[in-house]
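Take a look at the following structure, please.
A single protein chain has been omitted from the complex, and every remaining protein chain is retained in its original position.
Which chain is which? They are A and B, in the order written, and residues in each are numbered from 1.
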Amino acid sequence: MAVGPGSIPYLEASAHPDVGAELLGAIESLYPICRSITGDGVRETLNILKRSVPIELREIPTGTPAFDWTVPREWNIRDAYIKDASGNRVVDFRSLNLHVVNYSIPVKCRLSLQELRPHLHTLPERPDWVPYRTAYYRDDWGFCLTHRQLMAMPEGEYEVCIDSSLQDGHLSYGEILIKGETDDVVLLSAHICHPSLCNDNLSGITLATKIAQTLLPLNLRYSYRFIFAPATIGSIVWLSQNEAIVKHIKHGLVLACLGDAGKSTYKQSRRGNAEIDRAAAVVLRDSKQDHRVDAFLPYGYDERQYCSPGFDLPVGSLMRTPNGRFPEYHTSGDNIAFMDVGSLTDSFVKVLSLIHVLEYNRTYINLNPKCEPQLGRRGVYRALSDRKADGERELALLWVLNQSDGRHSLLDIAERSGISFGALRDAAEVLMDTGLLAEQSRGLDQNAG
Amino acid sequence: MAVGPGSIPYLEASAHPDVGAELLGAIESLYPICRSITGDGVRETLNILKRSVPIELREIPTGTPAFDWTVPREWNIRDAYIKDASGNRVVDFRSLNLHVVNYSIPVKCRLSLQELRPHLHTLPERPDWVPYRTAYYRDDWGFCLTHRQLMAMPEGEYEVCIDSSLQDGHLSYGEILIKGETDDVVLLSAHICHPSLCNDNLSGITLATKIAQTLLPLNLRYSYRFIFAPATIGSIVWLSQNEAIVKHIKHGLVLACLGDAGKSTYKQSRRGNAEIDRAAAVVLRDSKQDHRVDAFLPYGYDERQYCSPGFDLPVGSLMRTPNGRFPEYHTSGDNIAFMDVGSLTDSFVKVLSLIHVLEYNRTYINLNPKCEPQLGRRGVYRALSDRKADGERELALLWVLNQSDGRHSLLDIAERSGISFGALRDAAEVLMDTGLLAEQSRGLDQNAG
Partner (left out) sequence: MAVGPGSIPYLEASAHPDVGAELLGAIESLYPICRSITGDGVRETLNILKRSVPIELREIPTGTPAFDWTVPREWNIRDAYIKDASGNRVVDFRSLNLHVVNYSIPVKCRLSLQELRPHLHTLPERPDWVPYRTAYYRDDWGFCLTHRQLMAMPEGEYEVCIDSSLQDGHLSYGEILIKGETDDVVLLSAHICHPSLCNDNLSGITLATKIAQTLLPLNLRYSYRFIFAPATIGSIVWLSQNEAIVKHIKHGLVLACLGDAGKSTYKQSRRGNAEIDRAAAVVLRDSKQDHRVDAFLPYGYDERQYCSPGFDLPVGSLMRTPNGRFPEYHTSGDNIAFMDVGSLTDSFVKVLSLIHVLEYNRTYINLNPKCEPQLGRRGVYRALSDRKADGERELALLWVLNQSDGRHSLLDIAERSGISFGALRDAAEVLMDTGLLAEQSRGLDQNAG
């Protein structure tokens, strides 16, 4: 039996007064760790999350094939710096892990500024920010620094050190499976490979964890599978390792960039009209907040893999400002100060409300389909005829009765009527209680699938 | 054989110069009668209409079941008043029947103003209007008065009398059936339960009567069934009494609020794209007047019952300003002065034009489908090539020829071309006369259904 009414609230921020602050705290604790697509930073991150939720860590050996890809060597780093002639660290990995190009090979040498220059990355147009750069699949190395740092470096010789290792090891990712009433799965996926960057994607990692923690004690209709994996190679490895169970994924959501102050953005799945796409559009509409719904684009986060033509999963993406559309993106500007507690709370409420729609989207049968039933007699409707029945509650009752012919789910009714999904779901509960409505047997429930 | 060309004009107000004044006269004669969902006021109204058209009165006994409902006791009223200490009628049913709450139980007592107060209904924001209130399915009583009247009532004792009766009797409704060429029925339905209120719905009652009178002498393709019944319970009773013939209803229209000065509003059927919905949209477009087309909403008039999921009939609603959207709605402000003769005429013309579309919407076959026929040679087309064929008449000929492949009805062509249905119908007549066009045999006429 699925959860009872109210177990998963719909667009009720007041039900989660502290969630934003809690998420910010979690982001702060994970911020200093140097993550990459492999290595100890990922393990450390997953182990911290494991204190809150039962994440299972998977370790996939270097060289394991994954479709067109191969699990790379594992990268770890202990220290990195550029020292000037006086031995001062003018660029220091220990102060900010973005300073080293992610996946840099080990280096230990002395170079003139001229020789060093091709390995230095800055953002001249944002002179106080350090860019975030990677060199995953090429043997290269480099440093990222602010443009002001670079400008302040005199000619001369520098001591360059990257104390990293690139060796056979493992790619690590985490999984949580919350078993529900059925084997049908809702997938929630957050990439975990970025070092000290908050919006992208400590916001997604911590929010997914909090959602898992919230769902764990509930009796759910769907099973929920959370994936915490490095972007691209991680989801590709997960899909290659789990091909047999992919067919159970009925809905999915990539969680990223959920903490900036911008409005919510939902990016549609490749299908464009999957139930997750329609549910997200209704949740954002019902929020009565400004928002965007973007069409699918084969560029972005791991929806690129889930929505590749060989899988074509109904996986969308919830964000606030999408990747590449905020100046702080992939720079040191994407830090703790960039996080907005209200946005974190609101993103959590929206993801939970989306799950509300998926859990409660059923198709009902009006058991009194010929003409309206006498609602007044049953006490579900105001007995007085002298008040205008213009309240959303009354209209929700009439809409559910009118459309419940076995061909329209609550989500269909929400789309047609413009009435909040939550109000329609409440109306359906009331009508079920009075015996005027029955849930259509699942065997026939073609429309909600 | 159906009517010939021109029998039912299309959007020709000049064909009915006196209809607005005639409708207003009929509204005036019915205005004083105290109607309700049952009782002598309904019978009196139907008997007056019977002088113009052959209405059959049906009497359904109290207690008769009708789906989830039961025919209630019959309510009749002779007098009602509130007398002050001096014996003056300060509220008097005889001056305006809205003064008593419709379906009030009998009352005869003396009450202080304080005791009486909960039974008095006013509109403080419209201090000169008397509200219209009902108490159909609860044993209650009350008076409606202007807010000014209430303010002028001093403290003290009042004599209260409602000389009504609530007894087993009948629910009355009227029907007209005009037999056409086929058993396929066009339903026209007007609610008849409101006392002294003009727009809602003496306008609908009198307009439906006049339409019936207009159609009676004609040879028609469709049969036309007119229902004059109390709102909600009346249409529910009608449907329960006539379930076997409901399948013949191919198109339907609820007529209400047709006399105010506002623009025309068509409210779609539950189906949304039924032929009646498309025909109404084309008529309103062709009128070149400002108008609204509203999506279906399971709230309003008797379309709520006709469009309940167990029937799902293609029944829309034609109004000017819809229920609840004009301040005079359900108040004494909805009186004779609120009626606009021009609107009554125009509403009549539009209903008749809608019937024109239903009657004449056929699918034709171009008998010369390969390339255009030589219209000039046949004299149907201007012989001169030096005038621009930009007239709607010429384009109508070309559109009918181009689209008449057996898959497009005249209504389809009207929608695609933007050309007036009337002009297309004229073109089809001309092309039939020249032998260039044939009507598709009805057995194959899938598209017009």
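The criterion applied here is as follows: a residue touches a chain if its C-beta (ideal position, glycine included) is under 8 Å from a C-beta of that chain, and two chains touch if they have at least 3 such contacts.
These numbers were taken from a predicted model, which means no experiment stands behind them.
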Practice item. With the full complex in mind, choose from A:P131, A:G169 or A:G252 the residue touching the hidden chain. Key: A:P131
Point to revise | Hidden-chain contact residue, picked from the options A:R225, A:R270, A:H291 or A:H408 | key: A:R270
Revision key, fill the gap. Across B:C161, B:L398 or B:A438, the one contacting the chain not displayed is B:L398
Revision key, fill the gap. Full-complex touch with the removed chain, picking from B:G169, B:G252 or B:P373, is B:P373
Exercise for review: Spell out the interface residues on subunit A facing the chain that's missing from view.
Suggested key: 66-69, 121, 131, 133-138, 232, 235-236, 239-240, 243, 270, 297-299, 304-305, 307-312, 324
Study note, to complete from the structure: Absent-chain interface residues of subunit B come out as 366, 368-374, 376-377, 383, 385-386, 388-390, 394-395, 398-399, 401-405
